[in-house]
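All protein chains but one are shown at their positions in the complex.
Up next, chain A:
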Amino acid sequence: MTVSGVALLSICTLLGVFLGDLLGIALGVKANVGGVGIAMMFLIAARLWLVRRGLLSHGLKTGVEFWGSFYIPIVVAMAAQQNVVAAAKGGPIVVIAGIGAVAVCFAMVALIGRLSGRVETMDEIEAREALEATVPHFKSGRIG
């Protein structure tokens, strides 16, 4: 049933938000601490458990995945209701933080790549796989 997926998702989200609030109180802040992240971990655990028991039905999957596919439209709606007029006054901060973050991350991709040594490029992998694919063809005669 589709509703079981929606219910599972609701239970995980509610539990996560609840624990996030509890964690916030325990840490002495008026905030939800990592509620969404905790809920995500519940959902991943629930999925693993269901798969192992063979209980992951098509309907259940549909119920969860529908909402998963909905998150970009929801983010669009979220963007459309922000106080952008006030934010526009802080304009350059967006450009500087955005460009800075990307530049630093690009540099780190290069750095990690250099530090971890050479690996096969995509072209080399495809060349090798193409070669491997042709070899057994010569060895084994086609049966049937």
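Keep in mind that, in the parts below, contacts are C-beta pairs under 8 Å (C-beta built on N, C-alpha and C of every residue); 3 or more make two chains touch, one makes a residue touch a chain; residues count from 1.
Keep this in mind: contacts and distances are computed from a predicted model.
Novice: Assuming one chain is omitted from the figure, identify its UniProt name from "Malonate transporter subunit MadM", "Transketolase central region", "Acyl carrier protein" or "Glucose/mannose transport system permease protein".
Specialist: The UniProt record for the chain left out of view names it "Malonate transporter subunit MadM".
Novice: List the residues of chain A that touch the chain left out of this view.
Specialist: Interface residues of chain A facing the absent chain: 9-10, 12-13, 16-17, 20, 23, 27, 29-41, 43-44, 47-48, 61, 64-68, 70-90, 92-102, 104-110, 112-114, 116, 119-123, 125-126.
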